[in-house]
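Only one protein chain is missing; all other protein chains are in place.
By letter and in written order, the chains are A and B; residue numbering begins at 1 in each of them.
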Amino acid sequence: MSIQVKNIRKEFGSFTALKDVSLDFPTGELVALLGPSGCGKTTLLRIIAGLESADSGQVLLDGADASDTHVRERQVGFVFQHYALFRHMSVFDNVAFGMRMKPRRERPSESAIKAKVTELLKLVQLDWVADRFPSQLSGGQRQRIALARALAVEPRVLLLDEPFGALDAKVRKELRRWLRRLHDELHITSIFVTHDQEEALEVADRVVLMDHGKVEQVGTPEEVYRHPASPFVYGFLGSVNLFHGRVEGDAVHVGDDLLFRDKVAFGNGAEVFAFARPHELNIVIDPQETSGVAAKISRILAFGVTARIELDGLNGSTGQLFEVEITRDEVARLGLEEGQAVRLLPSRLRVFEREKAAIAEGSAPNWVI
Amino acid sequence: MSGAAAVLHGVGDQAGRFESKAATREPKLVKWAILGTSLTFFAIFLLLPLVAVFVEAFRKGWEVYISALIDADAISAIKLTLIAAAISVPLNLFFGVAAAWSITKFEFRGKHLLITLIDLPFSVSPVVSGLIYILVFGAQGWFGPWLAEHDLKVVFAVPGIVLATIFVTFPFVARELIPLMEAQGKDEEEAAVVLGAKGWQTFWYVTLPNVKWGLLYGVILCNARAMGEFGAVSVVSGHIRGMTNTMPLHVEILYNEYQFAAAFAVASLLALLALVTLVIKTWVEHQAGKANQLSEE
């Protein structure tokens, strides 16, 4: 089933959680709502489920307005962040709950319920815990039971609120792959909320980036990572270096240093933000070199395949931290040392005019990682 | 003001946790001094009065004891006490559940004021609790003339006793349920609704099983107070023997007539009720503690 939201607004007192959000979720896709905490993603998910109502706007399920449909009738599967398993019921009874609540006419027979529950428990690979209570399960197991319970009512869409939020790192990673595989089997339209960019990029078909109640960008994981549409998205996805620059003619300067020379779309004197990923910066050791931003190597971390170089900005970018990723061979070839003064030259750069990005800066104070 | 909700969790002897560590252990002498003083205090002020009730009750032997209990006035007092409790406890149970549901599952203005108002009867002197109904329903009260016209009696009759009992036991169930349901949040209820459960199904299959021990706890405390209330009931009862006497009032009358053995015999029944209440309460705490442990593992 497809889901559409149109011009959704939601306020909690004086706090605006969602500002005019419109989105399309095509049938059968697994979509991630990604953003920092407080960006409105969970509120949007709850509005789609019918657990919360929008102040204005519409939710369309398969093209039909569902705004006045009670959550009970929406046929959505919802997996709560802390699972909300009924603690006094066994795993079996938890999964069977939705079927047993149906009016007598529609209710399956006890044997049909048993078959269905068993099938679902097999699907989530937990048929051996049917008689246990939620308190006797690990976090990852609870999560999978919560999913089985949601699937038991044969929902038209599956909504998951921070599905891996409460799990430790290793279980998280396993469950991520498992959820992806499960989705490939079932092909049920699914939306999940997360604040973890790696999770969103790895699992979802499509990522919706949200900030301050607004949608910043929608796209496939590759699109949003390769071509961030705004400084916020740039800062939020992956590590990034930020330069506070100024346009002079066809060049971008940082302080007195020349960062980059090419056709720039902004007028002379415009203040800009320029972004480069760590692997998009080159280190130049030639003292004769005059272009590039001056920096001093503060630390070389060379325990992986690639080495990470941390640098302190000099001259115009004093007080800023930069990070460069190059191969270990390159480190050896250049003979880099801690304390050495070098210049940074970007091989690829995204430039945004500062005024338009003003809001974004406040929201992501630690862009430069 | 029972403060009992706080005791609902944490069952079992955890003293070892403190006694096994050097930093949280007192010198032996200090320990024995604290133990000795506090237990002596406990024995003199709590244990001794309890023992005294039973000793005094049997001072003149079994026969006097039994005859005090099968006396017609005693029987009618027992009946009235049971009636008052049987009416007021379910009413307050129903109220407590409704109040806790509205307060813990929804947001609205004035919630804290409402909670304070529900607690109000605990801070009102029992005597004042009785007086207020005299002022409303008594001969000179608001509805006095109207009631007299229609030949209805509230004050100095059974309805007055029931009303006073409801008042003094008003907060018991609500105040046990509110913190409990507040702590449990509404995730499970929302999950049930998403899965298609209707209102009463959600309450019956999800909410109620989660609060059953707290509910039972509130009910037994409510019942103990309902059967044992003295001050408020004394004001509205009029002390008509065989008619408007509850057990505690009957105890007072016998005592004031110097029938000490009989007074203590009836009192021993009430003391027994108190002991049974404490036993059930301890058992409920134990169960709740077990359930809690299970859900926190």
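Here is the rule we use: a contact is a pair of C-beta atoms (placed from the backbone, for glycine too) under 8 Å apart; a residue touches a chain by one contact, two chains touch by 3 or more.
Convention: contacts and distances are computed from a predicted model.
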Of the candidate names "Cytochrome C oxidase subunit IV", "Lactate utilisation protein C (LutC)", "Sulfate transport system permease protein CysT" or "NADH-quinone oxidoreductase subunit F", which one corresponds to the UniProt protein name of the undepicted chain?
"Sulfate transport system permease protein CysT"
Missing chain -> touching shown chains A, B
Option touching the unshown chain, where B:66, B:86 or B:135 are the choices
B:135
Just one of A:3, A:17, A:34 or A:54 touches the chain that is missing; which is it?
A:54
Which one touches the absent chain: B:68, B:166 or B:288?
B:166
Across the whole complex, list the residues on chain A that are touched by the chain not included here.
50-58, 67-68, 71
Over the whole complex, note the residues of chain B touching the chain we left out.
1-4, 6-7, 9-10, 13-19, 21-24, 26-27, 30-31, 34-35, 37-39, 41-42, 44-50, 52-53, 56, 95, 98-99, 101-103, 105-106, 108, 114, 116-121, 123-128, 131-136, 138, 140-142, 163, 166-167, 170, 179, 182-183, 186, 189-190, 193, 198-199, 202-203, 221, 224, 227-231, 234-235, 247-249, 251-252, 255, 260, 263-264, 267, 270-271, 273-275, 277-279, 281-282
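Keep in mind that, in the parts below, only the chains that are shown with their structure count from here on.
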Give the list of chain B residues in touch with chain A in this complex.
187-188, 190-198, 201, 205-206, 209-210, 291, 294-297
Going by the contact rule at the top, pick out the chain A residues touching chain B in the complex.
49, 51, 71-72, 76-78, 80, 82, 84-89, 97-98, 101-102, 133-136, 149-150, 152-153
